[in-house]
Each structure stands twice: as C-alpha cells, then as structure tokens.
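Have a look at this one.
A single protein chain has been removed from this complex, and every other one stays in its place.
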Amino acid sequence: MLNFSEVNWEQLLTVAGVVALKLILILIGFLIVRSIGTRIIDRSFNRMMERDSVSKGRALTLKSLMVNVFSYVLIFIVIVMLLETVGVQATALLAGAGVVGLAIGFGAQGLVSDIVTGFFLLLEKQIDVDDYVTTGSFSGIVESVGLRTTQIRGFDGTLHYVPNREITSLSNHSRGNMRALVDIGISYDDDIDRAVSILQEVCDRIAQEDENIVDGPNVLGVQGLGASDVVLRVVGKTKNGEQWGVERKLRKAFKEAFDAHGIEIPFPHQVYVEKPTGESPQPAKDNG
Amino acid sequence: MLNFSEVNWEQLLTVAGVVALKLILILIGFLIVRSIGTRIIDRSFNRMMERDSVSKGRALTLKSLMVNVFSYVLIFIVIVMLLETVGVQATALLAGAGVVGLAIGFGAQGLVSDIVTGFFLLLEKQIDVDDYVTTGSFSGIVESVGLRTTQIRGFDGTLHYVPNREITSLSNHSRGNMRALVDIGISYDDDIDRAVSILQEVCDRIAQEDENIVDGPNVLGVQGLGASDVVLRVVGKTKNGEQWGVERKLRKAFKEAFDAHGIEIPFPHQVYVEKPTGESPQPAKDNG
Amino acid sequence: MLNFSEVNWEQLLTVAGVVALKLILILIGFLIVRSIGTRIIDRSFNRMMERDSVSKGRALTLKSLMVNVFSYVLIFIVIVMLLETVGVQATALLAGAGVVGLAIGFGAQGLVSDIVTGFFLLLEKQIDVDDYVTTGSFSGIVESVGLRTTQIRGFDGTLHYVPNREITSLSNHSRGNMRALVDIGISYDDDIDRAVSILQEVCDRIAQEDENIVDGPNVLGVQGLGASDVVLRVVGKTKNGEQWGVERKLRKAFKEAFDAHGIEIPFPHQVYVEKPTGESPQPAKDNG
Amino acid sequence: MLNFSEVNWEQLLTVAGVVALKLILILIGFLIVRSIGTRIIDRSFNRMMERDSVSKGRALTLKSLMVNVFSYVLIFIVIVMLLETVGVQATALLAGAGVVGLAIGFGAQGLVSDIVTGFFLLLEKQIDVDDYVTTGSFSGIVESVGLRTTQIRGFDGTLHYVPNREITSLSNHSRGNMRALVDIGISYDDDIDRAVSILQEVCDRIAQEDENIVDGPNVLGVQGLGASDVVLRVVGKTKNGEQWGVERKLRKAFKEAFDAHGIEIPFPHQVYVEKPTGESPQPAKDNG
Amino acid sequence: MLNFSEVNWEQLLTVAGVVALKLILILIGFLIVRSIGTRIIDRSFNRMMERDSVSKGRALTLKSLMVNVFSYVLIFIVIVMLLETVGVQATALLAGAGVVGLAIGFGAQGLVSDIVTGFFLLLEKQIDVDDYVTTGSFSGIVESVGLRTTQIRGFDGTLHYVPNREITSLSNHSRGNMRALVDIGISYDDDIDRAVSILQEVCDRIAQEDENIVDGPNVLGVQGLGASDVVLRVVGKTKNGEQWGVERKLRKAFKEAFDAHGIEIPFPHQVYVEKPTGESPQPAKDNG
Amino acid sequence: MLNFSEVNWEQLLTVAGVVALKLILILIGFLIVRSIGTRIIDRSFNRMMERDSVSKGRALTLKSLMVNVFSYVLIFIVIVMLLETVGVQATALLAGAGVVGLAIGFGAQGLVSDIVTGFFLLLEKQIDVDDYVTTGSFSGIVESVGLRTTQIRGFDGTLHYVPNREITSLSNHSRGNMRALVDIGISYDDDIDRAVSILQEVCDRIAQEDENIVDGPNVLGVQGLGASDVVLRVVGKTKNGEQWGVERKLRKAFKEAFDAHGIEIPFPHQVYVEKPTGESPQPAKDNG
Partner (left out) sequence: MLNFSEVNWEQLLTVAGVVALKLILILIGFLIVRSIGTRIIDRSFNRMMERDSVSKGRALTLKSLMVNVFSYVLIFIVIVMLLETVGVQATALLAGAGVVGLAIGFGAQGLVSDIVTGFFLLLEKQIDVDDYVTTGSFSGIVESVGLRTTQIRGFDGTLHYVPNREITSLSNHSRGNMRALVDIGISYDDDIDRAVSILQEVCDRIAQEDENIVDGPNVLGVQGLGASDVVLRVVGKTKNGEQWGVERKLRKAFKEAFDAHGIEIPFPHQVYVEKPTGESPQPAKDNG
C-alpha cells in the first residue's frame, strides 16, 4: 500500500519555501522591470513628439501600442518563469504547440504586417486625415488611419477599407503645388508661332486673374505631330487641389481664343484615294 | 525466468500515488484557469459591446469563437501535461509529428487566414448584411458574413462565396452619400457659356424636384476637348443608392434641354481630304 | 573472448517482462482511445446531419475521412511509442528524416490544401452537383465534388478537372432568381418618352405571357448617351436558368415593337466634314 | 606512453558481441518489415485495379513507385539505426546536414511536386493517352503521361513537355459529346421569324443527314442586337471531336440557305451625316 | 601557480591513442564507402546508357555530377565525424551557423533548382542541341544545354541564356511532322463549292510537286463567316521545319488560282447608309 | 515546518560571490568589446568616405545605423548571458517565444528588407536627391532617400512614398547625356532623298544654334513603311534634361521646313473601292 508516512515532509516544505521565495522574487522583478520599461517608452515618445512634431493623438496611440506590446511580452516571460519554477516544463509545452502555432503564425502574419506598417504610417507623416492619396488601386480622401486599416473615401462616395499591409507604395497628392497640363491640337495648316502666341496671351491673362495659379502656365512648344493635328502643350503650377479647376478654365479660354482668331482644333482627318474606275481595277478579281 | 517478486511494489505504489495526486492537481488547475479565462473573455466582450456598439449577434459569435479557441488550447496543454505526468514523452511525439504537421499547417493556413480575417470583419464595422460592397473581382449585396466565408449576391443574381482571406481590400458603397456624375459633349460650333447655363438650369430644376439629391448637381466646366466634341462635366451628391437613378434622370433632362435649345450632342466627326485627281497623285505608283 | 555467461540474464528477463507489459498497456490504451474517438466523430456527424441538413452521402464521405485521419494519427503515435518502448529512438529517426520530409511536405502541400478545401466544399452548401458555377477561369455545370478535385462540365462539352485548392472564390449561378438585362439604343432623333412607353408595354405583355419571369421587366431609363445612340436599359428578374431565354425573347419583342412604331435602332454614325476645296486646303502641303 | 595493456579487452568484446547481436536483429527486422510492407502494397493495388478499373500498365507504374519509396525510406531508417548502434551519432550528422538539405529541399520541391501530381494523374482517370486536353497555355493530344512530365502534341505538330506540377487545372475535351455553336447575323431589315424558320429547316435537314449530330441543332433566338446585324444563335450536340466539322457544315448550309431566300448577312454599316455646307459649318473656326 | 606535474599524462596519452585509432578507422571507412559508391554510380549510368540510349557525352556529364555530389556529401560527413572525434562539437557549430546558412540557402535555392532541372533536361530527351524550342518567352534553336543554363539562339540572332529553373514547360518544335495551315477569305458573292474545288485542285497539284508535304493539304470547309468574307481553311502536314515554306507556296498558289478563276479575296466592306437629307435630319438638334 | 536554519548559508554566499564576480566580468567584457567594435566601424566608414567619396551626410547616417545595430546585438547577448548567470534559462524563454517571434518576423520582414535595400541605396551612388528616376510605376524627382522610404516627387506634383524594398530595379535618367528622337512621316509620293536632305539641313542648323545639343541630330533613314507614310527617324544627343526641349524644337523646325519645301506630312489614307453597281452586287443577297 501507499505509505505516506515515508515521504520526507520536512524536505518537501523546505523546497516549497524556496519555491515560494523564488515566485515572490520573480513577481517583484516583474514589477520593477515593467515600471522602468514603461517610463522609458514614455520618455522616448515625449522626446519624439517634441523633436518630430508628431501630433499628440498619434503619439498617444503609438505609446499605448508600445506599452501593450511590452507588457504582454513581459507577462508571457513571467508566466513561463513561474511555470518553470513550480516544475511545469513550459518550454516543452511551447515547443509542442509550435506546429499549431506555426500554422496560426502563417495565417496571422497578415495581421502583424498590418500593424507594423500601421505603426510607421502613424509615426511618419506620409498620410494625414483629409489628404488626397492613391495607393494600389484606391484613390480618395483619407478618412482615418488606424493600426490595422486605413479608410479612404473615394470620389464617388465609396468608402475603401485598405489593410495597412496593402499600402506598400503611397502617392500623396496633397503635398505641395500641383501641375496643370493642357494639350491642345491645331491644324497642320495653321501657323504654329501664331497659335503659340495666342495661347501664351491667354495663359498670361489667366495667370493674373486666378490667384490659384502659382507658376504661370507657359506654352512649351510642339509636343507631338499627331495623325491629324500639331499638338501644343501648356503647363503651369497651381495651389494644391486647384489643378482641375485651372485646367478647365484654361481649356475653355483656349477654345474661345482659337475661335476668336480662326484657328482650328481639327477633327480626325483621312485622305480618300479613289480607285480610278477607268483603269479596270483588280482585273484579275472582277474579270478573271 | 521473470521474477515478479523482486519488483519493489511498495515503491511503485508510492510513485503511483504521487502521480495520481499530480493528475488531480492538474485537473483542478485546469478547471480553475478555464473558469477564470472564460469569465475574462465574457467581460471583455460585454464591455466591447457597450463601448463600440457591436451588434449582439456578432458579439456572441466572436465570444463563442474566443471561448472555443481558449478551451482547445487549454485542453491541449492539459493533455500534454497529463501524458508527461504518466511518463509518456508527449514532446517527443509532437516534435516527431512536426514534419507531417508542417505540411498540414501549410495546407491549412488558408483556413486560419480565413478565420483571422473573418474575426476582424465581424468585430469591426467594415461590412454589414445588405451593404453593397466590392472586393477583388466581386461586387454585390452582402448576404451573410461568416467566420470562413462571406456571401455576396451579385446584381445578376449569382451568389458569390468569397473566402474571407480573399477580402484584403474592401470597398463599401453603402457608407454615406454617393456622387452622380454625367459627362456630356457639345459641338465645337456651340457656345460653351450658353450650354453651361442651360445645363445648370436643368440641374437646379431637378435638384428642387428630386429629394434624393443631397448636394445640387453643378456644371464644373470643360472637362476635355475631345476628338469631335467639347466635354462638359456635371457632378452632384445623392442619397446612398440613388446615384444611378439621378444620373439617368439628368441624362434624359440634359438631352431634352439640348434638343429644345438646338444644341447638338455631336456624332464622331471626320474631315475628308480628297486626293486631287487632276494632279496625278502617286505618279510612281499608278503610272510607273 | 566474448563471455555470454556473464550477462545478467535474470535482470534482462525482468526488463523484457516490463517492456512486454508496457506494450500490452499501450495497445489496450490504443484500442480504447480509438473506439472512443470514432464514437465521438460518429455522433458529431449525426448531429450535424440533423442540424445542418447535410445530405447523407456527403456526411458519410466526411465521416470516413475524419475516422481515417484520426486512425492514422493514432497509429502513428502508437508506433512511435512502441519503438520508444523497445528502445529505438524513433524521435531521432523522425528528426533525421525531417529534411527529406520537409521537401516532400512542401511538394505535397498542394494535396493537403486540396483536401482541406474539399472538406469544406462537402460540408458547406456552396456547391452541389448540377449547379451552374464559375470558379477561376472555369464555368459550367458541376458533375462531381470530390475530396481532391471537382469536375465541372463546360457548356461546350469539355470536362474541367479543378483541384479544390484552386477553388478560392466560387460564384454559384444556381442560387435563386436571376436578372435579365437588355440594353437597347434608340436614335438621337427619336423621342425618349415614346420609346420608353413602347418598351414598357412590351415588357408588361411579356411578363404576363411568360411564367419564367418573376419580377416584371421594367425600363430603368437613359443608361447612357452613346456615340450614335441613346441607350435605354430594361431589367427584370426570372426563374433560375431562364434569364437567357427571357433576354432573347425581350430582344426580339423590342426590335419588332420598334419596327412597328418606326423607332430606329441606329447604326454607328459619323459626321463627314468635307475640306472646302475652294479655300485651298493645306496650301503649304499641296502647293509648297 | 600509450599503454594498450590496460584496456579492458574482455569488456570490449562483450560490447562488440552485443552490438553484433543488435545489428543482426535490425537486419532481420528490416527484412520482415520490408516483405510485409511490399505485400500490403501489392494487395492494395490489386484490389484497386479490380475496383476502380485502373489499367494494368498504370497500376504497375504506381505499384513500383510505392515499393521504391517504401524501400528507400526503410533503408534510410535502417542505415540510421545501424550507425547509431555502432556509436556514430547519425542524428547529429543529419541535423548538421540540415542547412544544405533545406536548400536542396527547396530547390527540389518542384520535383517532388511533379511526382505527387503525376501519381494522381496516373491513378485517377483525368487524362488518357490520345485525349484532347487543355492545361495552362497548352492544348493538344496527350502522347504520354509520366511520373514527372506529361507530353502533349499540339495541333501544329509541336510536342509540349509539361511538368506535372504545372497541370493544376485540366480541361479534357474528350469526355463526352461536344457542343456545335454557330452565331449568324441577319440584317435589321430582314424578318426575324422568317430567318429563324429558314435556319431551323437547315438544322433539321442536317441533323437527319449527319450521324455525328447527337442532339439536333436548334435556333435559340436573338442572341444580340449588334451594331449592324441581329445575331441569331444556333446550338447543337455532336459526337466528341466532330464539333468543328459540324460547325463548318452548318455555316456553309446557313449561308447557302440565306442566299437562296434572299436574306442578307450584313456587312458593317455606318450612317453618314453630311455637314450641311450651306449653313456655314464651324463658322467660328473657318471665319473667326 | 599552474602545476603541470599533476596532469595525468599517462591517461591523456591513452585517450590520444584511442582518438588516433578512431581517426584512422574513419578514414579507412571513408575510402571504402567512397570507392563502393563511385562504382555503383558508374554501373547505374552504364546500364542507363544502354537501356535508354542516352548519348555518351550527356551520361558522362551526369555521372561526373553524381560522383561530385556523392564525394562532397561524404567529405562533409567525414569532417563532422573527425571534428566530433577530436572533441569539437561540430553539430553545435553547424546549428549555430544555421541562421546564416538559411539565408544563404534561400538565396542559393535558385542555383539548386537550376541544377535539379538541368539534370533532368540532360537525362531525358526533351531537348537536343539544334532543336527548335519555345520556353517561356524565348524561342529559337538550342545551342547548348548545361547544368545551370540553356542557350537558345533566337531567329533574329540574339543569344538567350535561360537558367534551367525557368524552363518549366517546354515546347519542342522539332519532334515530328508539322502542320501547314492557310486561312483564305472569299467574297460573300462567290460560290463556296466552286472556291473549295479550286483550292483543292491547287492543294493536290502542290502535294504532288513538293516532297516536303507529308499529308496532302485539304480544304476543311467554312471556318468562319467574317465581317466581309467567308473564311475557308486549308490544312496539311509537312516535314519538320518545312511548314513555313509550304504555307508560303500555298498562299501564292491560292492567290494565283483565284485570280485565274475570277474569285475575289475581298477587302473590308462597309455599307453606307446616307441620312436622307430631304427629311430634315436631326431636326431637334439643328432647328431646336 | 520550513526550517531555514538548515540552509547552508555559507555555501550560498560563496555562490553569490562567484555570480557577482561573473556579472562584473561580463559587464567589463561588454564595455571593452563595444568600444573596440565602435572604433572599427568608425575607421571603416572613414576609409570608405575617402576611397569611394561617399558624401559625409550619408556616411554619418550609415555609421550611426551600424553602431546602433552592433550595440543592440551586443546588449541582447549580454542580457542573455546575465540571465543565464543568475540561473534564468533565457534560452528556453527565447525558444518558447519563437512561435510568436516567427509570426512577427514574417510580418516585419518587409521592414528589414526596406532597411537592407536602403543601406545600399545610401552607400552606392545609384540615386541622389534631385535625380530624375523611374522605379516600378513611379517616375519623378527624388526628394529624399531614407533608410525605410524614398520620396519621389512626380511631375504632376504628387509626392510618392516608395518603401525601399520596392526599389528593385532603378532607372536613373540623370546620369549623362540623353537622346532626342523624332520620327516624322512623309508621303509615299515624296522623294525620300530630298526629304532626308531637308531634315539634315534643319538638324545641322539647330545643332549649331542650340548648345544643349551634344551630338548632332542625324537622319538615320527609312525607319518604317507605314500604312500611309514613309517614316524617317532623326536621332541626336543632348545635355541631360534638355532632350524634351530639343525634341520640341526639332519637331517645329521639321514641320516648318517641310511646309516651306512642299513636302507633305500625310494624314491617314484609305483607298475606296466602289462596288460596281451595274454588275448587280451581291445578287444572292438582294435578289435571292
């Protein structure tokens, strides 16, 4: 039969005491490390906010993420240490769980990737709410930047939810003056120099009228010899977001100036070669 | 011969007793941890429901997923601990099974990826039943959002089963007012200002009549100088889902207004240059 | 020389006895666990069949797969335990075989992926034999759904063998009523209101005649202002699979109604601008 | 100096004897397991041949593959066991070789993937020599199905060597009757009903004459309202491989029947709108 | 101070002697295994050369590769064993080097993949020097097949260096007779039967004249009803590499025969519908 | 009860002393290694700056990166050594954390990849601020090159943030003289030699006038026989960034020279074959 009397109770209690001591020490160490770590994170973010002028809201989001990650990692380590101390082979458990874990890890890597990218999107100034951006196949106004997804409101009203990992390259259209570009074709019969001077006059007039124009639209010259027209290019710089309006204004003014000076914006041309009927065309075919 | 009498039965029983004690302790620990864990999950979800106003049905689905995952992980750990206690090297088994496991893991990672994405689809408010969404190459009305697949009813009646992992970027067309946009071309001979004022009149009239219009359709100006027409753009804001109806109404009204005022929506133009026959064209070719 | 007499035969036999005992215990444990596991799988599937109304054939296929997988895993574990018991370091063997195994694992992951997807295709009701589905670049009638491949009969008679892993997104065209959509163009000279009322009359007549039509075809309005025609759109709902027949019927009826009322379905138009010959076109070119 | 006399030779010999004994036992075990395994594989394939009617040639190829794989794995295990027995740490060697092995494994996974797919191509009846198949961008007649590559003879005479792993989805055009489909356009001026009845007459006549036609070609109706013609669709079922011949026959017969009944297969149409010269076209442009 | 006198020199020497003995045994074992292995490889390749008629040059390349790989693996194993014998923990080193090794492994897997594919390209008869092949986007005459790269001379003179791993699917145009295919259009006004009989006459005449033609070109029938012509298809079989010459010859002969018999190869047709000017075209537009 | 009196305090203190000694030694070692390492990095970069003329700003960025990485790795090693010294099994912790770590590792590999590529972008002279570059789908002027992202200002004013890992291939348009290329078509009726000599004259004149032209534009000859024109190609070398201006100047000059010499830049041509009406065209169709 099982004889409990022979168990060395005294020794057991000693061991238990040592274990208890260890547990207490681990927990104390945990609290100390945690408080130090949190303070370091705090200070780094304060300094960053001052130096890089990151907005306060963003800095708080990032700081809370960092504190959370730090805490979870620390708690994880402490649990493993506690289990090891009471004699459970946590390492074995963890290693054993590795197969399932890897499958999950692969499945969840998208999530991690989202957060890593999101972290940098928040930290750097690539993107701000109300910016007009293009990323991948989505274009529109940024409505919110989160750790996992960024919301972009397309111009047709659609709300695009883009996971941050999909935002590899980002084109921000709200970072400085924009170009207004108008290509306009004139007839091969018209005088290029005259057309250019008319266009330039219009450009100069509009540049004075419209304060959205930053750098005068200028006629660059003959951009191409098209199938039916000689293409002239006009380029200018406008305030951000005003490029379309300026382009529309330029197009209308150009058309009206050309009308006024009798310069043609030509339709597609085609030369008709009539098969001379008298010379018995395609004799082989029709007469055989 | 095998001599059982020499086996130290007493010692064996002591060991067995200790093992039994351990098993009981493990099971008790299991029950305690499980009940605590379940309660924590419960409370988190209740708080989340209140704070983020997640619908009750969704919160229940997510909670049950979390409880299931938590329970399976716990049961897995307990089984490994039990096996180790009775002297089976579960770790070895698991490590050995790793090769097969990895192959399965790779094969099944799609499944895990589905569930991770599905979790966030349910948690966040990206997608609701009856929303009109576009994801990847599928467009339509959401019929159901599940942990593994989302069902989208295309406008032609087809039911698309989209695994959640395929829903990387999501465009939701049911999140606010939509844009109605009509491009209409006028002849190069017509007066732009007159055409614009006619269109704007129509816009103003329809904006009053139709309460689906949120923000008056306005004529933006000359959007392009086409091959055969001057393109004018009209843009407005409508209630969600009414953009197509408003666009159709605008198109009809514009066409009728143009008819009434004798402004032409031009057909494609082409200029015919006839080869002057008197000047013996292509002499080399025809006469040789 | 080798002296067998000094081998401790007694001790050897004791060890052998213990080993034999262990083997027997392992085998008994194996049989018990297997029978319990099989029963659990059995019951789960029975419950599932009742609750989710999965067809009996499918449930049997899935159950047999589950029982097989469970048995193979169990047998694998038992063999490792047996080997370990008789002193062969199976773990070492397995770890050593890992390199080859991984290569095979990568090569065979397609197979595993097929079966995991196949499992869910059978379990859920995404796809049934005789459904008309589209997946990837394949369209047709499902002929069979297997664990590894799904067979789809294309409309041209070709039999497509699609591995299940390729079926990521699935569009099922046999899940409810379908849309019949006809776009028809009228001349810019014709009256839109008159054309719409003629089309609507035809729609109403056909909706009464044809019981395949579920929701009356209606004229939505001016869908587009084309290059040569004003495009009107008619949309209706039909019974599943009847959409093409209804569309054909509508097209014929529309054409005949337009013929009867003298409304033109216009050919492509083009405006011919003749270069006024009297004004010496392209003087530079022709006269030089 | 090195003193060999102090080596315990007796003990050494005993150890050597035990090692020798172990080696012999391992080899005997190897032979037994091998013979049992081979027999099991044998029987499985015999049963499979009977049940699934796999051709004998294929079954032999597959059986020999299985026996080879089984033998190599067994030999590998035996070598590791032998090395371990004589005191070489084979596991260490193997683990050490893992880095090189993994690189090779990745490089060779294509090979494994080929063989796994090839195994199933041979086992299942997806593909047979002389079938007309399409897989990926290759189409043609199957010349041979191997474990690593499948040879497809394109219709232009090219021989395509396709590694089996590239055969993910497979379209087999030799699995049952094929569809013959002819779209034919009639003029907008012609009577649809008359054209349909003429086509149907031709279909019925040819269906009687040609025994390759399985299911009568029928006129489905108005498939589309084209830019210049009303498109009628005719569909029938033919014996496998005869679809092209039947389609050619139908096209010729339709054309001749239409000629005989004066129904036009129309050329592309275009409406010419001449710019009325009297009304001073483009006054702004020409007169300015 | 360090006292060398107390070191047990005698014992040290004994150990050294045993180590030396082991080293010698390992080296002897290495030589034996190497010579056996080389011989086995030798014989396999000799047998393969006889059985599969692999050219001698190729067999030598492959044999030398196999011998090299075998030798390197053996040397690697021996070095590890030597290091272990003298007490260096080579396994630890290797495991430690694993991180760097894996990175290299991933980077170099392309190289391994090249050689594995190259091995099979040399072993099998998919490709021979002077074959005309297409693989991926490269077409041309094979100039050399190596273990790492295959050189293909494009028809424009460019030399393409294709790494073997890129040769997944391979189309070999030098494996048997090729098809000559000519599509030729006739006017809708011409008699199909007459045109077919004329073409067939030409085919028969050329088939007699040209010995490059293996299987008579035959007129298949009406391949299509084009926008402006009835397309007839002619197909024949020619000796390998002569297909283009035969096609050119057929095209010339067909054209001349059609000329001789007055059958037209039609230009694109278009029907001109003139807007009846008397009926005030587009009244709404012009008059308003 | 727990009896502390029996704990061997003396021994404990000795152990503690040894541990303390070890900790001090580790820290001293750390400081020494760190200072040596930093100095080596310093010197390497100084030498590199002299040898490869890397700008000072870049060298500092790179040096600080190297020092940081070196410090973090060292600190990591020291922490592990300290933990091991005080008896915490850091290795176990780390191994256990491996599953989570791998998931993060996969998620964060993009970040590492960015920095590795960024390191080489800064080190080598591929890209400089104000260069005009094209990478992937982005083109523009480089605004800044960072360790993680490169900012490219598109010509339309958009600021593209491109993660460095996306910069695989890079086309730098600011590395030397650029080509000016103008293709110009002349009529089939015009004399090629005369047109070439006119163009060459223009080229020579402009080459003298414009000092942006480095290598004379020359007429290469007949680049193509187009559908309606004979295409002549003119190619020259210009200073970097002046190619567009020179091309525009050349186009204008060519057009004016051709006008002056009566050489036509032809519109698209088409030959009209009128169906002879007298011969009853399409008799079968119209008369039937």
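The letters A, B, C, D, E and F name the chains in turn, as written, and every chain counts its residues from 1.
Assume a contact is a pair of C-beta atoms (placed from the backbone, for glycine too) under 8 Å apart; a residue touches a chain by one contact, two chains touch by 3 or more.
Remember, it's a predicted structure, so these values are computed and weren't measured experimentally.
Participant: Which of F:Ile75, F:Leu220 or F:Ala260 touches the chain that is not shown?
Facilitator: F:Leu220
Participant: Name, in rising order, the residues on subunit E that touch the hidden chain in the full complex.
Facilitator: 1-4, 6-7, 88-89, 92-93, 95-100, 102-104, 106-108, 110-111, 136-138, 148-149, 153-163, 166, 184, 228, 244-245, 248-249, 251-252, 254-256, 265-274, 276, 279
Participant: List every residue of subunit F that touches the chain not included in the displayed model.
Facilitator: 10, 13-14, 16-17, 73, 76-77, 80-81, 84, 90-91, 94-95, 97-98, 101-102, 104-106, 108-113, 115-117, 120, 124, 126, 134, 165, 168-173, 175-179, 181, 188, 192, 220-225, 227-228, 230, 237, 240, 243, 269-275, 277, 281-282, 286
The criterion applied here is as follows: only the chains that are shown with their structure count from here on.
Participant: Rounded to the nearest 5 degrees, how far is subunit D rotated relative to subunit E when their C-alpha atoms are superposed?
Facilitator: Roughly 50 degrees of rotation.
Participant: Any idea if subunit A and subunit F meet via the same residues, over half in common, or different ones?
Facilitator: At the contact between subunit A and subunit F, which are copies of one sequence, the residues are largely different (under half shared).
Participant: Whole-Å distance, subunit C centre to subunit F centre, using C-alpha means?
Facilitator: So the centre of subunit C lies 41 Å away from the centre of subunit F.
Participant: Please report how many Å separate the Cα centroid of subunit A from that of subunit B, as a whole number.
Facilitator: About 18 Å, centre to centre.
Participant: Multi-chain contacts in subunit D: which residues touch at least two other chains?
Facilitator: 95, 97-98, 102, 104, 106, 108, 110-111, 228, 265, 269-274, 281-282, 284-286
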